[in-house]
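First the structure, which I've put down as structure tokens, then a few questions once you've had a look.
A protein chain is absent from this complex, but the other protein chains hold their places.
We call the chains A, B and C, going by the order they appear; numbering starts again at 1 in every chain.
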Amino acid sequence: MIVALPFAVAGLAMLGFIFVCMVRLGIGPTAADRAVALDTINTLVVATMVLLGAAFNQVVLLDVALVYALLSYVGTLYIARYLERGLS
Amino acid sequence: MTILAVLQVVILILIVVGSVLAVWLKDLLASVIALAGSSLLLALQFYLLQAPDVAIAEAGVGAALTTAIFVLAIRKTQRKEEE
Amino acid sequence: MNGLIYAFLAIGAAFNALGAVALIRFPDVYTRIHGATKCTTFGSLFSILAVAVYGIVQGGGAGGTMAVRAFLALVFLLLTNPTGSHALARAAHRSGIKPFRAVVDRLEEAGHGPRATDHGPRETR
Partner (left out) sequence: MRRVAEWTTTALLVFALYLVFSAFSGRWGLWAPDELLAGAVIALLVGLATGPLVWKRGGWRLLQPQRWLLFLVYLVGPFLYAMAKANLDVAWRVITGRINPGIVRFNPNLQTDVGRTFLANSITLTPGTLTMDVDDATGDFFVHWINVKDASPTADAVCGPFPRWARRVAE
């Protein structure tokens, strides 16, 4: 159950910002714009996970955020490698 | 309505938005990016349902592996979807 | 200590909001990367610091572990975020996106970047 309410409220705010990034993901004219939006969503999701881990007051949940911070960036790098080859 | 329910509803709405974008976009690379965002939020939903192990698996599969495989597939075929 | 936690949470949320707004408002990819990377890293820094302070205040084994994990997440974010944005900026330039109303573009003059001395993981082509 949620123990610390302020952290949950901050996590809810982060979800609102993720929605704003989702708008850019939808309308972005080029693929690079969308990749930037995905990168921003990655960072915000890691922040949300850490905040909610504190809100639930369970240490196990913070490990997910750690794994995520390291893994989510592989996808960004892969898309960047693809764009760099210039295959429009 | 507790704040937990609000969080879950918001995340589910975001997942639906991401999935609709993934289906709707004609550029397949953009579609893959939308799908990656959607699976990211799906992992957040698993996390909220107190299943950290499933969330870690979803992180590995959804964020890294699926994106890599789809990008490889796009590179071998073509990027724009035809009408 | 509660006041410190609230202040950190407020600062973090404010800068994350700024990052999201920058993503919408700026005119081209490069400026968007500027806003998104800087602001979300700074905002997440403060959010994570709030969690770390919460863990330290709580004390004991669980609180200490929470603080350590939060700091590790912070270190990983500080390492991976700028790297990802370099990769994206370089990829965007090489895929032919022109900077919006650029005064100078030295990378274009240098022949689309130093492609001959390309570093990083090589793939089989």
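What we mean here is this: contacts are C-beta pairs under 8 Å (C-beta built on N, C-alpha and C of every residue); 3 or more make two chains touch, one makes a residue touch a chain.
The shown structure was predicted, so the numbers you read here are calculated from the model rather than taken from an experiment.
*Asks:* Can you pull out the displayed chains that the omitted chain is in contact with?
*Replies:* C
*Asks:* So that we can see where the missing chain sits, which residues of chain C does it touch?
*Replies:* Within chain C, the residues that touch the unshown chain are 15, 18, 21-22, 25-28, 30-31, 33-35, 37-39, 41-42, 45, 61-62, 64-65, 68, 72, 78-79, 81-83, 85-86, 89-90, 93, 99-108, 110, 113-114, 117, 119.
Quick note on the criterion: only the chains that are shown with their structure count from here on.
*Asks:* Which chain, with its centre taken as the mean C-alpha position, is closest to the global C-alpha centre?
*Replies:* It is chain A that sits nearest the middle.
*Asks:* How many angstrom lie between the centres of chain B and chain C, each centre taken as the mean Cα position?
*Replies:* 21
*Asks:* Could you put a whole-Å number on the gap between the CA centroids of chain A and chain B?
*Replies:* It comes to 11 Å between the two C-alpha centres.
*Asks:* Of all the residues in chain A, which ones touch at least 2 other chains?
*Replies:* 18, 31, 35, 37, 63, 79, 82, 88, in rising order.
*Asks:* State the interface residues of chain C toward chain A in the complex, per the touch definition above.
*Replies:* Contact set of chain C toward chain A: 5-6, 9, 12-13, 16-17, 19-21, 23-24, 29, 32-33, 36-37, 40-41, 43-44, 47-48, 50-51, 54-55, 62, 65-66, 69-70, 72-73, 76-77, 80-81, 83-85, 87-88, 90-92, 94-97, 123.
*Asks:* Within the complex, which stretch of chain A touches chain C?
*Replies:* So the residues of chain A touching chain C come out as 4, 6-7, 10, 13-14, 17-18, 20-21, 23-24, 30-33, 35-37, 39-40, 43-44, 46-47, 50-51, 53-54, 57, 59, 62-63, 65-66, 69-70, 73, 76-77, 79-84, 86, 88.
*Asks:* Can you tell me which positions in chain B touch chain A when the two form their complex?
*Replies:* Result: residues 2-4, 6-7, 10-11, 14, 17-18, 21, 25, 27, 29-30, 32-34, 36-37, 40-41, 43-44, 47-48, 50, 52, 55-56, 59-60, 63-64, 67-68, 71, 74-75, 79 of chain B touch chain A.
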